[in-house]
Structure formats: C-alpha cells, structure tokens
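All protein chains of the complex are present and in place, except for one that has been dropped.
In this document, chain identifiers A and B correspond to the written order of the chains, with residue numbering beginning at 1 in each.
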Amino acid sequence: MTPRRRRMVLVLGIVGGVSIAGALALSAFRQNVTFFFDPTQVAAGQVPAGERFRLGGMVTQGSLHRAPGSLEVRFVVTDFSHDVPVSYTGVLPDLFREGAGVVAHGQMRHDGTFVADEVLAKHDEKYMPPEVARSLKKRHGESRADGTAPPSTPSSGDTQPPAAAHASPPSAGT
Amino acid sequence: MSRFGSPAAGVVAQAGATHTQQSMGWAGSRQAPLLDAARLALARDLQLAFRKRGQLVQPLAFFAMVTMLFPLAISPELARLREIAPGVLWAGALLASLLALEFLFRDDAYDGTLEQYALSGQSLTWLMFAKTAAHWLLTGLPLALMAPLAALSLGVSAAAVPGIVASVAVGSVALSLIGSIGAALTLGIKRSGALLSLLTLPLSLPVLIFGARATQLAISGGPLLAPLELLAAVAVLGVTLAPLAAAAAVRISLE
Partner (left out) sequence: MTWTWFHRLGSPPYIYALAARLTPWFAWPAALLIIGGLWGGLVLAPADYQQGDGFRIIYVHAPSAWMSLMVYTTMAIAAAVGLIWRIKVAHAVAASCAPIGASFTFAALVTGALWGEPMWGTYWEWDPRLTSELILLFLYLGYMGLRAGLEDTQRADRASAVLAVVGVVNVPIIHYSVTWWNSLHQAPSVMRLAKPTMAASMLVPLLMMLLGFTLFFGAVLLVRLRGEVLSRERSASWIREVVSA
C-alpha cells in the first residue's frame, strides 16, 4: 500500500470504529442505563424482585408523616405518573423537602412499600435569593409548601422521568 | 528461542521483506501481506504460549483463588454470596487480566522480537493488534469460560450462565486492549507491576462497572442488553484506537 492509501485506510478505520462505538452507546442509553430507577420503571416491573436498588423522584406534597416518638418517616415518591410509598428510619438530610428531589437506597417490600436505609436529597442547578424565589412563586400563583418548588416547571427539571430528562436540552453545554 | 527473537519472529520479518519486494511491483494493489504478518504473529504467540503452559495457567488459577477468598472471608451463605457475585467475578477477572498483562510484551522486549517487528516494515499497529488478540485468546476467553464455574460456586443459578459468559467475553476484549496500552507504556521499567495497575485500572473502571451491571442483571434475570452494548462500545473503541496507541508506545520504548 502506498503511504497515502495507508493513511486513508487508517482514517476510515478510526472513523468507522468510533461511529460503531457511538452507535452502540447511543442504543444502550436509549434503554435503561440509570443511576436510579423512577416510580414508572418500578411500576413497569423493570426492577427485578428482591434486588436492592436506588429509587429517585420527587417527594409528593403533603405525603410526609413522622411516627411519633421514633425516627420513622413515611413519604411518597412520585414522577407525576406513578407513586411509590417509602418508609425510612433515620435522620433526613437538611434539603429533604416535600416537592423536592430525593434518591433513596433500599428494597421493595411485598406490600409495595419501598423500605429505604439511606435517603439522599437531590437539589437542582438553580440558585437564587429567597426573595426572588418567593416573588417568582407568587407570580406563578403556585402554593407549594416552603418555596422549595422551582418557579416555572412542574417538576424540578432534574428529577423528571429519565425519558424526559434525556430529551430536555437545558443541561447540555460546555 | 534464539537470542534475536524466535524463529517465528524471523518469519514475520521475512513476510515483511517479501511484502516490500512485492509492493515495489504492485504498488499497493494488495493488502494480503499486511494481514499475513499479523496472522503469523498471532500464530507465533499462541504457539509460544502453549510451550509455556505453566505461565498460561497462572492468571486462571489466580482468578479461581480470588473468587474463592470471598466465601471464606465474608460468609458461606449462598444468598449473600449471590448478591456480591457480580462484583467478585469482575474484580477477579480484572485483576487476573492485569496479572497476565505483564507477560504481554515482556519476553518479546527482552529477546528483541519487538524491535524486529518495528523494523520489519510491517504495520506495527496490526502486529500489536495480533499480539493483543493472542493475549485475549489466552486469558480473556478462558476467563469467560471459567466465570460460570466461579459463579455457580457463589450460588448463582445456571440460567445466568449465558449472560455471564457473554459479558466476561466482551468485557475482557476491552480489558486486553486497554491493558496493551499500559503494558507498552511501561516497557523497560523495572518492577513495573504497581505502575501498570495505576495506568490501567482507571481506564478499565468503565468495563468493571458495565460488566458487573450486566452480570448482576444476568443473575437477577433482568434485561442485560444495555450494559452489554456499552461493553461492546468500549471494546470496539479499544479495537480501533488501542493498537495505534500501543504501537506508538512500543516505538517510543525502542527509540
């Protein structure tokens, strides 16, 4: 082979290989490669029975109940199409709010309750002073608990079901 | 083996010589000699490995020992072992493949075979690909075939076997290729074992993550296509780029 032709083959080979790898990765991402499962996936039975997994979603407004005299809490995690009740014993992180995102580690019980042994709060990428958050909330006429709900979107952007999260452009960029 | 490389290496070099003669007349009209050399290098590596069977068995025995540590160290309770089986299998496979990497270029660097390859006029990239392919046939493939045995001893049901074999087979291709870069970069460094791990492990972690995920799904009966595709993506990317990088690294070590 002449050097020129050899270089052509090399470049074509690299382009071809990288495209095949990219296509495989894209196809994988279309299915479920997630850090956590959302309630819809749980309802669809994508989580194998008896396996420990991470459950992610939003805490439903008004669903938080504390058992008196103990650290046990119950709340409902939702992705606005399906709900999963969660029970947890322990200290909740500071940012745990109704209407905000959570990721919980644990296991499904037979009665359909998710028993968590660790609850993490997931916050979004929006930062603003409290006054601005309050006035935005007033303008949108939303009556969420304590200003935790981000102003313009129904769900806080980052805790949407993954299909929507993949489709939403705002988190792309350099 | 002669002092200046094995006889087979001479054959590869000769193939190179005929190729240069041919290419004077036929100026790039045939690609066959190029792949001939790679095939000869592959056959040579396999032949050499079967002459030194002791070395061949080492990584496999190591893999068996590592997977045996966990039932003894954690608990022999099968339900618990089944839970940690994916991690145990993949950590074991990763370490065994790492252990085998030291043999990939070491002897060929000592006896001058690599130098002959580099001077043969053949594409060093293809020769590196051939050597890595031989390495996978000798370690990755046997590991993939052994993984079900280890899995069964960890209480995994037989239904998971095809998924486990597939994930270890594809994943070990990626591990061999990533490792070939590290092995070529550390050529000539004395006691390079720790450095080789430091270079190779970070790049291998995606393989470990997707491989363990695929194995976990195979055990629990979930859909494992997505992590397998990611493993395949890493492997294809490795096939495309790793021989180039390894060839560059070998050239640098010979400068």
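For this structure, a couple of remarks:
Following the convention adopted for this analysis, a residue touches a chain if its C-beta (ideal position, glycine included) is under 8 Å from a C-beta of that chain, and two chains touch if they have at least 3 such contacts.
Please read these numbers as outputs of a predicted model, since none were measured by experiment.
Residues 181, 185-186, 188-189, 192, 195, 198-199, 201-203, 205-206, 209, 237, 241, 245, 248-249, 252-253, 255 of subunit B touch the missing chain (whole complex, contact as defined above).
Residue positions on subunit A in contact with the hidden chain: 29, 33-36, 38, 56, 92-97, 100, 103, 118-134, 147-148, 157-158, 162, 165-166, 169-174, in rising order.
In the analysis below, only the chains that are shown with their structure count from here on.
With centres taken as mean Cα positions, subunit B sits 37 Å from subunit A. If you check the complex, the residues on subunit B that touch subunit A are 23, 27-28, 31, 34, 83, 123, 125, 216-217, 220-223, 225-227, 229-230, 232-234, 236-237, 239-241, 244. Residue ranges on subunit A touching subunit B, taken from their complex, read 1-2, 5-6, 10, 13-14, 16-18, 20-22, 24-25, 27-29, 31-33, 46, 48, 50-52.
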